[in-house]
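Note sheet for the following structure.
Note that one protein chain is taken out, while the other chains of the complex remain in position.
First chain written, first letter: the chains are A and B, and each begins at residue 1.
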Amino acid sequence: MSDAKPRPRVRLDKKEVKKGETIELKTLIQHTMESGQRKDASGNTIPRKIIKQFTAELNGKTVFSCDLEPAISANPYMQFRIRPDASGTLKLTWLDDDGSKIEHSEEIKVV
Amino acid sequence: GVAAVLPAQSFAQAAKNNSADLIKAFTGGKTAAAAKIKMDLPEIAENGNTVPMTVSVEGTKDLYATDLLIVADANPQGGVMTVHFSPESVAEVNTRIRCAETQNIIAVAKMSDGSFVTAQREVKVTIGGCGG
Partner (left out) sequence: PGGSFSRALAQQRFTQDDITRFEPLGNVTLVHLADLHAQLNPLYFREAAVNLGVGDAKGKIPHITGEAYRQRYGVPPNSAGAYALTADNFAALAKDFGRMGGLDRIATVVKQIRGERADRMLFLDGGDTWQGSYTALKTKAADIVDCMKLIKPDAMVGHWEFTYGADRVKEIVDDLGFPFLGQNIRDTEWNEQAFEPTAMFERGGVKIAVIGQAFPYTPISNPRWMFPNWTFGIREEDLQKNIDKARRDGAGLVVLLSHNGFDVDRKLATRVKGIDVILTAHTHDALPEAEHVGKTLLIAGGSHGKFITRLDLDVQGGEIKNYRFKLMPIFSDIIAPDAEMAAKIKEVRAPHEAHLRQVVGRSETLLYRRGNFNGTFDDVICDALLSERDAEIALSPGVRWGTSVLPGQDITREDIYNATAITYPNAYRIKMAGERIKLALEDVADNIFNADPYYQGGGDMVRVGGLSFSIAPAGTIGNRISDLTVTKTGKPLEAAKEYTVAGWASVNEGTEGPPIWDVVASHIAKVKIVAPKEDSRVKVVGM
């Protein structure tokens, strides 16, 4: 596997909503989600390395987040809906077991 | 079918892993009423490595889900995910999970008044077969 950070792919059903309406987000990120239960050819356990947390923040405030376990499939897919109160920056963060972070931002508008 | 009230303990006998303990830790040992959670998973998994799952918790303006625990009762480890909602998100998540074998996927939601609700859904993992 290359050390380059995977680029998340994000789809929003719309970027502009009226107050009270929802935006649906679909996110995909390339990651093996090594469970920590597999063994390599010589019988040694391959250490766990997963995306352990996913967070969506709007203007710095967390609106949706989840703690993930090895039971989440490789290339984690996350689909959820937010009901934003205000326009601003929606920041998505994937936190790896090794402490590294992958981030992605979208500008959304509430009219 | 799901019984009207499922105490966290009732999973202990069936579970092959720590899922009952995870539920107990999440609820603080409180019972969870079986209601208000919709779980959409395939009855039979196409691929145990990636099973689509949508879980949504019904709520109102005054009583809504704040957190959602999902466990699997026969994977090597029981934990699947814990979701944290806010007033600015819908109490719903759609992801893809690993199912090592046929088992129950159990969802427990913490509501804004401190109560808990639960639901479960069996997912069959099979070698497949023939067809008409």
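Here is the rule we go by: a contact is a pair of C-beta atoms (placed from the backbone, for glycine too) under 8 Å apart; a residue touches a chain by one contact, two chains touch by 3 or more.
No experiment lies behind these values; they were computed from the predicted model shown.
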Per the touch definition above, residue among A:Lys5, A:Lys26, A:Lys49 or A:His104 touching the missing chain: A:Lys26
Touch list for chain A against the chain that is not drawn: 11, 26, 28, 77, 79
Sites on chain B contacted by the missing partner chain, in the whole complex: 38, 40, 42-47, 50, 52, 94, 102, 122, 124, 126-132
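Everything that follows uses one rule, which is that only the chains that are shown with their structure count from here on.
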Centroid distance [mean C-alpha coordinates] between chain B and chain A, Å: 20
Residues on chain A engaged by chain B in the complex (per definition of touch): 22, 35, 37, 56, 58, 61-74, 76-85
Chain B - residues contacting chain A, complex: 49-51, 54, 72, 75-77, 79-90, 92-98
